[in-house]
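Removed: one protein chain of the complex. Kept in place: all other protein chains.
Let's turn to subunit A:
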Amino acid sequence: MREQLLQVRDLAKHYTSNGSKLTILQNISFDIGRGEVVGLVGESGSGKTTIGRSVLRLIEPSDGSVRFDGKELTDLSATQMRRARPRMQYIFQDPFASLSPRMTIGEILTEGLKIQGIGTSKERLVRARKALEQVDLPADSVSRYAHEFSGGQRQRIGIARALTLQPEFLVADEPVSALDVSIQAQVINLLRDLQQRLGLTMLFISHDLAVVEYICDRVIVLYLGRIMEIAPSAELYADPHHPYTQALLSAIPSPDPDARRNRQILKGDIPSPANPPSGCVFRTRCPKALPKCAEVVPELRETSPGRFKACIRDDLNEIAS
(Lines give C-alpha, C1' and ligand atoms only; values in the text may rest on other atoms or scores of the structure.)
Protein backbone atom coordinates (compact mmCIF):
# COMPACT_ATOMS: atom_id res chain seq x y z
CA MET A 1 0.00 0.00 0.00
CA ARG A 2 1.48 3.32 -0.96
CA GLU A 3 1.53 6.30 1.33
CA GLN A 4 -1.60 8.46 1.09
CA LEU A 5 -0.87 12.03 0.04
CA LEU A 6 -4.45 13.28 0.00
CA GLN A 7 -7.32 12.10 2.18
CA VAL A 8 -10.75 13.59 1.64
CA ARG A 9 -13.49 12.72 4.14
CA ASP A 10 -17.18 13.61 4.00
CA LEU A 11 -16.57 16.68 1.91
CA ALA A 12 -19.75 18.69 1.31
CA LYS A 13 -20.66 21.92 -0.41
CA HIS A 14 -24.00 23.70 -0.10
CA TYR A 15 -25.21 26.95 -1.55
CA THR A 16 -28.32 28.86 -0.58
CA SER A 17 -30.37 30.18 -3.45
CA ASN A 18 -33.64 32.08 -2.94
CA GLY A 19 -33.85 30.68 0.55
CA SER A 20 -33.57 27.05 -0.55
CA LYS A 21 -30.52 24.92 0.07
CA LEU A 22 -28.67 23.53 -2.93
CA THR A 23 -26.50 20.52 -2.21
CA ILE A 24 -23.69 20.47 -4.75
CA LEU A 25 -21.54 17.86 -3.02
CA GLN A 26 -22.33 15.37 -0.32
CA ASN A 27 -20.37 12.63 1.46
CA ILE A 28 -17.34 12.83 -0.79
CA SER A 29 -14.59 10.60 0.59
CA PHE A 30 -11.54 9.31 -1.26
CA ASP A 31 -7.77 8.95 -0.97
CA ILE A 32 -4.98 9.59 -3.43
CA GLY A 33 -1.67 7.83 -2.94
CA ARG A 34 1.66 9.54 -3.57
CA GLY A 35 2.47 9.31 -7.28
CA GLU A 36 -1.02 8.18 -8.15
CA VAL A 37 -3.29 9.70 -10.83
CA VAL A 38 -6.95 9.62 -9.92
CA GLY A 39 -9.66 10.57 -12.40
CA LEU A 40 -12.84 12.39 -11.49
CA VAL A 41 -15.54 11.83 -14.09
CA GLY A 42 -19.16 12.84 -14.41
CA GLU A 43 -21.50 14.99 -16.46
CA SER A 44 -22.20 18.71 -16.09
CA GLY A 45 -23.32 19.59 -12.61
CA SER A 46 -21.93 16.41 -11.07
CA GLY A 47 -19.54 18.42 -8.88
CA LYS A 48 -16.18 17.54 -10.45
CA THR A 49 -14.80 21.06 -10.49
CA THR A 50 -16.26 21.86 -7.06
CA ILE A 51 -14.30 18.93 -5.63
CA GLY A 52 -11.10 19.99 -7.38
CA ARG A 53 -11.38 23.55 -6.14
CA SER A 54 -12.50 22.61 -2.63
CA VAL A 55 -9.52 20.33 -2.20
CA LEU A 56 -7.15 23.24 -2.85
CA ARG A 57 -9.49 25.63 -1.01
CA LEU A 58 -9.94 27.80 -4.07
CA ILE A 59 -13.52 27.64 -2.83
CA GLU A 60 -14.35 26.87 0.79
CA PRO A 61 -16.00 23.50 1.42
CA SER A 62 -19.11 23.64 3.66
CA ASP A 63 -18.14 20.56 5.59
CA GLY A 64 -15.66 17.71 5.78
CA SER A 65 -11.95 17.23 6.01
CA VAL A 66 -9.11 17.45 3.49
CA ARG A 67 -5.78 16.12 4.75
CA PHE A 68 -2.70 16.75 2.64
CA ASP A 69 0.43 14.83 3.64
CA GLY A 70 -1.15 14.28 7.05
CA LYS A 71 -2.01 17.92 7.64
CA GLU A 72 -5.59 19.18 7.80
CA LEU A 73 -6.07 21.92 5.18
CA THR A 74 -9.54 23.10 6.14
CA ASP A 75 -8.26 24.47 9.49
CA LEU A 76 -5.47 26.56 7.99
CA SER A 77 -5.59 30.35 8.03
CA ALA A 78 -5.19 32.21 4.74
CA THR A 79 -1.49 32.83 5.46
CA GLN A 80 -0.85 29.21 6.41
CA MET A 81 -2.73 28.07 3.32
CA ARG A 82 -0.62 30.31 1.12
CA ARG A 83 2.50 28.77 2.61
CA ALA A 84 1.17 25.29 1.80
CA ARG A 85 0.11 26.14 -1.77
CA PRO A 86 3.45 25.69 -3.61
CA ARG A 87 3.09 21.97 -3.01
CA MET A 88 -0.28 21.87 -4.79
CA GLN A 89 -1.16 23.54 -8.07
CA TYR A 90 -4.10 23.81 -10.45
CA ILE A 91 -4.30 23.52 -14.25
CA PHE A 92 -7.39 25.19 -15.70
CA GLN A 93 -9.59 24.13 -18.60
CA ASP A 94 -9.71 27.18 -20.79
CA PRO A 95 -6.25 28.18 -22.07
CA PHE A 96 -7.70 31.46 -23.33
CA ALA A 97 -9.35 32.62 -20.11
CA SER A 98 -6.64 31.43 -17.74
CA LEU A 99 -3.71 33.44 -19.08
CA SER A 100 -3.68 37.22 -18.67
CA PRO A 101 -3.45 38.99 -22.04
CA ARG A 102 -1.52 41.88 -20.45
CA MET A 103 1.32 39.89 -18.91
CA THR A 104 4.29 38.39 -20.71
CA ILE A 105 4.65 34.63 -20.43
CA GLY A 106 7.66 35.31 -18.18
CA GLU A 107 5.51 37.39 -15.81
CA ILE A 108 2.79 34.74 -15.81
CA LEU A 109 5.26 31.98 -15.03
CA THR A 110 7.12 33.83 -12.26
CA GLU A 111 4.09 35.34 -10.49
CA GLY A 112 3.63 32.38 -8.16
CA LEU A 113 7.32 32.34 -7.26
CA LYS A 114 7.22 36.06 -6.56
CA ILE A 115 4.20 35.73 -4.27
CA GLN A 116 5.96 32.92 -2.43
CA GLY A 117 9.13 35.02 -2.18
CA ILE A 118 11.25 32.41 -3.89
CA GLY A 119 14.56 33.47 -5.45
CA THR A 120 15.73 36.70 -7.03
CA SER A 121 14.04 37.91 -10.19
CA LYS A 122 16.90 36.43 -12.22
CA GLU A 123 16.57 33.05 -10.54
CA ARG A 124 12.81 33.11 -11.05
CA LEU A 125 13.28 33.70 -14.76
CA VAL A 126 15.66 30.75 -14.93
CA ARG A 127 12.95 28.58 -13.40
CA ALA A 128 10.37 29.93 -15.85
CA ARG A 129 12.62 29.09 -18.79
CA LYS A 130 13.20 25.61 -17.42
CA ALA A 131 9.46 25.08 -17.00
CA LEU A 132 8.90 26.09 -20.63
CA GLU A 133 11.47 23.55 -21.75
CA GLN A 134 9.72 20.90 -19.67
CA VAL A 135 6.56 21.48 -21.70
CA ASP A 136 8.47 21.51 -25.02
CA LEU A 137 8.18 25.24 -25.68
CA PRO A 138 11.16 27.45 -26.54
CA ALA A 139 12.67 29.12 -23.45
CA ASP A 140 12.64 32.53 -25.13
CA SER A 141 8.81 32.46 -25.08
CA VAL A 142 9.15 34.32 -21.75
CA SER A 143 9.15 37.67 -23.53
CA ARG A 144 6.04 36.97 -25.62
CA TYR A 145 2.33 37.35 -24.87
CA ALA A 146 -0.39 34.70 -24.66
CA HIS A 147 -2.16 35.79 -27.87
CA GLU A 148 0.93 34.83 -29.86
CA PHE A 149 0.32 31.17 -29.04
CA SER A 150 -2.17 28.58 -30.29
CA GLY A 151 -4.63 26.83 -27.96
CA GLY A 152 -2.40 23.81 -27.49
CA GLN A 153 0.65 25.98 -26.78
CA ARG A 154 -1.31 28.07 -24.28
CA GLN A 155 -2.33 24.93 -22.44
CA ARG A 156 1.38 24.01 -22.26
CA ILE A 157 2.02 27.42 -20.73
CA GLY A 158 -0.75 26.74 -18.16
CA ILE A 159 1.02 23.49 -17.31
CA ALA A 160 4.40 25.24 -17.11
CA ARG A 161 2.94 27.77 -14.68
CA ALA A 162 1.79 24.95 -12.41
CA LEU A 163 5.27 23.41 -12.57
CA THR A 164 7.38 26.46 -11.68
CA LEU A 165 6.64 26.00 -7.98
CA GLN A 166 7.75 22.36 -8.23
CA PRO A 167 4.53 20.99 -6.73
CA GLU A 168 3.93 17.42 -5.59
CA PHE A 169 0.21 17.51 -6.29
CA LEU A 170 -1.69 18.80 -9.33
CA VAL A 171 -5.39 19.26 -9.91
CA ALA A 172 -5.89 19.22 -13.70
CA ASP A 173 -9.39 20.43 -14.48
CA GLU A 174 -10.44 19.34 -18.00
CA PRO A 175 -6.96 20.26 -19.28
CA VAL A 176 -7.56 18.99 -22.82
CA SER A 177 -11.30 19.56 -23.31
CA ALA A 178 -10.91 22.84 -25.18
CA LEU A 179 -8.39 21.39 -27.64
CA ASP A 180 -8.82 19.77 -31.04
CA VAL A 181 -8.28 16.03 -31.08
CA SER A 182 -4.90 16.11 -32.88
CA ILE A 183 -3.58 18.67 -30.38
CA GLN A 184 -5.27 16.97 -27.45
CA ALA A 185 -3.10 13.89 -27.94
CA GLN A 186 0.07 16.02 -27.75
CA VAL A 187 -0.99 17.50 -24.41
CA ILE A 188 -2.16 14.17 -22.96
CA ASN A 189 1.19 12.59 -23.82
CA LEU A 190 3.00 15.54 -22.26
CA LEU A 191 1.00 15.36 -19.03
CA ARG A 192 1.66 11.65 -18.72
CA ASP A 193 5.37 12.09 -19.35
CA LEU A 194 5.67 14.87 -16.78
CA GLN A 195 3.67 12.93 -14.24
CA GLN A 196 5.96 9.93 -14.58
CA ARG A 197 9.19 11.88 -14.81
CA LEU A 198 8.48 14.16 -11.86
CA GLY A 199 6.56 11.58 -9.83
CA LEU A 200 3.56 13.90 -9.57
CA THR A 201 0.35 13.03 -7.79
CA MET A 202 -2.66 14.14 -9.78
CA LEU A 203 -6.40 14.61 -9.54
CA PHE A 204 -7.50 14.59 -13.18
CA ILE A 205 -10.96 16.01 -13.86
CA SER A 206 -12.63 15.19 -17.17
CA HIS A 207 -15.93 14.36 -18.79
CA ASP A 208 -14.10 12.30 -21.41
CA LEU A 209 -13.84 8.75 -20.14
CA ALA A 210 -11.44 7.62 -22.85
CA VAL A 211 -8.92 10.30 -21.87
CA VAL A 212 -9.32 9.39 -18.21
CA GLU A 213 -8.70 5.72 -18.90
CA TYR A 214 -5.50 6.57 -20.70
CA ILE A 215 -4.05 8.76 -17.98
CA CYS A 216 -5.47 7.57 -14.63
CA ASP A 217 -4.68 4.71 -12.27
CA ARG A 218 -8.03 4.90 -10.51
CA VAL A 219 -11.34 6.55 -11.37
CA ILE A 220 -14.08 8.14 -9.27
CA VAL A 221 -17.49 8.36 -10.96
CA LEU A 222 -19.75 11.19 -9.80
CA TYR A 223 -23.43 11.85 -10.33
CA LEU A 224 -25.26 14.86 -8.96
CA GLY A 225 -22.64 15.55 -6.30
CA ARG A 226 -22.36 12.00 -4.99
CA ILE A 227 -19.79 9.29 -5.64
CA MET A 228 -21.34 6.37 -7.50
CA GLU A 229 -18.29 4.18 -7.96
CA ILE A 230 -14.53 4.07 -7.37
CA ALA A 231 -12.33 1.50 -9.08
CA PRO A 232 -8.90 0.94 -10.59
CA SER A 233 -9.26 2.10 -14.22
CA ALA A 234 -8.49 -1.22 -15.85
CA GLU A 235 -11.27 -2.84 -13.81
CA LEU A 236 -13.75 -0.01 -14.16
CA TYR A 237 -13.63 -0.02 -17.96
CA ALA A 238 -13.61 -3.79 -18.30
CA ASP A 239 -16.31 -4.41 -15.74
CA PRO A 240 -18.26 -1.39 -14.46
CA HIS A 241 -20.38 -2.27 -11.42
CA HIS A 242 -22.65 0.72 -10.92
CA PRO A 243 -25.61 1.04 -13.33
CA TYR A 244 -24.66 4.68 -13.93
CA THR A 245 -21.07 3.81 -14.90
CA GLN A 246 -22.41 1.11 -17.20
CA ALA A 247 -24.75 3.56 -18.93
CA LEU A 248 -22.10 6.27 -19.12
CA LEU A 249 -19.59 3.96 -20.78
CA SER A 250 -22.12 2.60 -23.23
CA ALA A 251 -23.18 6.13 -24.26
CA ILE A 252 -19.74 7.06 -25.60
CA PRO A 253 -19.74 6.93 -29.39
CA SER A 254 -16.88 4.82 -30.73
CA PRO A 255 -15.12 5.56 -34.03
CA ASP A 256 -14.50 1.85 -34.51
CA PRO A 257 -16.94 0.67 -37.19
CA ASP A 258 -16.64 -2.88 -35.88
CA ALA A 259 -17.48 -1.96 -32.29
CA ARG A 260 -20.54 -3.62 -30.86
CA ARG A 261 -23.38 -1.19 -30.67
CA ASN A 262 -25.66 -2.31 -27.89
CA ARG A 263 -26.08 1.14 -26.55
CA GLN A 264 -28.04 1.62 -23.42
CA ILE A 265 -29.77 4.97 -23.60
CA LEU A 266 -30.69 6.57 -20.30
CA LYS A 267 -34.06 8.25 -20.25
CA GLY A 268 -34.67 11.74 -18.95
CA ASP A 269 -32.36 14.42 -17.63
CA ILE A 270 -30.02 14.92 -14.70
CA PRO A 271 -32.26 16.14 -11.85
CA SER A 272 -31.79 19.62 -10.42
CA PRO A 273 -29.70 19.88 -7.25
CA ALA A 274 -32.49 22.09 -5.88
CA ASN A 275 -34.82 19.14 -5.97
CA PRO A 276 -32.80 15.93 -5.82
CA PRO A 277 -34.59 12.58 -5.81
CA SER A 278 -35.03 10.86 -2.45
CA GLY A 279 -32.85 7.84 -1.74
CA CYS A 280 -30.40 7.18 -4.56
CA VAL A 281 -29.98 10.30 -6.72
CA PHE A 282 -29.60 8.18 -9.85
CA ARG A 283 -32.77 6.13 -9.36
CA THR A 284 -34.97 8.35 -11.59
CA ARG A 285 -32.90 7.38 -14.64
CA CYS A 286 -31.65 4.00 -13.49
CA PRO A 287 -32.77 1.05 -15.60
CA LYS A 288 -32.21 -1.25 -12.59
CA ALA A 289 -34.01 0.79 -9.93
CA LEU A 290 -36.23 -0.94 -7.36
CA PRO A 291 -38.92 0.68 -5.17
CA LYS A 292 -36.49 0.46 -2.27
CA CYS A 293 -34.02 2.78 -4.06
CA ALA A 294 -36.34 5.71 -3.31
CA GLU A 295 -36.14 5.04 0.41
CA VAL A 296 -32.51 4.57 1.30
CA VAL A 297 -29.46 6.62 0.36
CA PRO A 298 -27.01 3.93 -0.76
CA GLU A 299 -23.76 3.99 1.14
CA LEU A 300 -20.43 3.88 -0.71
CA ARG A 301 -19.23 0.40 0.21
CA GLU A 302 -16.11 -1.56 -0.60
CA THR A 303 -17.42 -4.55 -2.54
CA SER A 304 -14.04 -6.10 -3.30
CA PRO A 305 -10.52 -4.86 -2.50
CA GLY A 306 -10.12 -1.41 -4.04
CA ARG A 307 -13.61 -1.31 -5.54
CA PHE A 308 -16.37 0.83 -4.09
CA LYS A 309 -19.91 1.41 -5.22
CA ALA A 310 -22.97 3.21 -3.94
CA CYS A 311 -25.77 0.92 -5.05
CA ILE A 312 -28.00 -1.39 -3.05
CA ARG A 313 -28.24 -3.91 -5.85
CA ASP A 314 -25.55 -6.51 -5.31
CA ASP A 315 -27.26 -8.95 -7.63
CA LEU A 316 -26.32 -6.92 -10.72
CA ASN A 317 -22.67 -7.83 -11.10
CA GLU A 318 -23.50 -11.42 -11.93
CA ILE A 319 -26.05 -10.26 -14.50
CA ALA A 320 -23.65 -7.83 -16.13
CA SER A 321 -20.82 -10.30 -16.49
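To be clear about the criterion, contacts are C-beta pairs under 8 Å (C-beta built on N, C-alpha and C of every residue); 3 or more make two chains touch, one makes a residue touch a chain; residues count from 1.
Just so it is clear, contacts and distances are computed from a predicted model.
The unshown chain of the complex is recorded in UniProt as "Nickel import system ATP-binding protein NikD", chosen from "Tripartite tricarboxylate transporter permease", "Ferritin-like domain-containing protein", "Large, multifunctional secreted protein" or "Nickel import system ATP-binding protein NikD".
Note on the undisplayed chain: of the listed residues A:3, A:60, A:258 or A:315, the one touching it is A:258.
Among A:4, A:29 or A:186, only A:186 touches the chain left out of the display. Here one chain is not drawn; of A:23, A:233 or A:284, the residue touching it is A:233. Panel shows subunit A; residues 43-44, 150, 152, 180-186, 188-189, 192, 207, 209-211, 213-214, 233-234, 237-238, 247-249, 251-259, 261, 263, 265-267, 269-270, 285 of it touch the chain omitted from the view.
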